[in-house]
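Remarks on the structure that follows.
Just one protein chain is left out here, and the rest sit where they should.
Showing subunit A:
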């Protein structure tokens, strides 16, 4: 398939029309702000603002929705870096090294670095989009239940293996997460599990409530306990905005090589930013010569997941625009909006209305640049958050946590769940149990189980599942490696000594 450069050029000229540029800026700004709030990720941001697009030109509406989505992706990592509370699943990995950088007095640099890494991810993914959209969409279709199961299993094992030297704590955290995902109706059989007659629980526990509870509420509780302990306080000095040469050098290659990884994972329907950023973070840690510094403010540990999840955000548009299949919660919402506007994303869109697609792709290019500028300008304002006295900042975070939770299910039952996980988060911090395996398990646990169950209907044995296709075999092998290779290397290193 060649690229239709005529439509591409036409799309570019539409995207830079004044009106559309305004939509890009407004959407990007709204998205950034909403994305920063705990629990209010891209899906909510887009859903809430859909009514605004009614009556708009379909192309402009698509541009606006895309910009909101993108802005929220940029915004999500802001709160991860500054106050250790991710706005969404895909921003969790940004807390691993982003927040330690803030603690070290490098908040400004961390924000700039994350922004630039996002730009790299976005750009590479868009180049991929322009040239490879159709063949990659076909590739994504090769993922059936067995392939998904092993991909998800690999993601889990990669994250558990992050908790080096303390695999046991990592496994405890993961199992707790998997237990939580058994709550709710079981799709394959229609049986209700652990819902205790509460209708709200039939859909399971929303992973965003778990994230907000463990991070935002847990963090606030922990800080309140330590309020008097001066050693824990973040340094007043928030550092330079501009990244150093060394930081650039260390993060350039990781950001570059994790972009295609994120892009490919983003294309798979159902995978997306959370999985992409976790896989990118853990592979960079394995590859790095300075892997001890991961988790303590390594710039590459922030750059890799940030470029990866942004690339995944672009990738998610491929199944949507080429096949009409939404690959993530956000693109599902966008699909609904597009149908209301009279656009039918799907195989015919590229043929019937190529200018719409290419205008949109070009608007993403422009939007990315606009967002980088906006985000760097915002840094000065954002780091003021750190200077807010704790007795004002923490109540605000708690308030936002409750508001964010309410918008997820419009139910007060979620408040109890939020508080339960806040306390769990507090104890995990005190006991030094890593929270990432738990969160990831909550995000993907249900998919993991359902895909396994579906695969066991399609294949007679587990061996049949493992050898279902080259893709399945590939993931089986790297799953095994991700668990045992670090152990083996550790052993070897000890023997040498």
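Note that contacts are C-beta pairs under 8 Å (C-beta built on N, C-alpha and C of every residue); 3 or more make two chains touch, one makes a residue touch a chain; residues count from 1.
To be clear about the criterion, contacts and distances are computed from a predicted model.
The complex includes a chain that is not drawn, and of the options "Tripartite tricarboxylate transporter family receptor", "Extracellular solute-binding protein", "DNA-directed RNA polymerase subunit alpha" or "Bicarbonate transport system permease protein CmpB" the UniProt name matching it is "Tripartite tricarboxylate transporter family receptor".
Within the full complex, the residue among A:48, A:226, A:256 or A:420 touching the omitted chain is A:48. Only one of A:141, A:369, A:462 or A:492 touches the absent chain when the whole complex is considered: A:141.
One of A:9, A:225 or A:396 touches the chain omitted from the figure, and that residue is A:396. Where subunit A meets the missing chain, the touching residues are 43, 47-48, 50-51, 54, 140-145, 185, 187-190, 192, 199-200, 202-203, 269-270, 319, 323-326, 332-333, 335-337, 339-342, 344, 346-348, 384-385, 388, 392, 396, 409-411, 447, 450, 454, 457-458.
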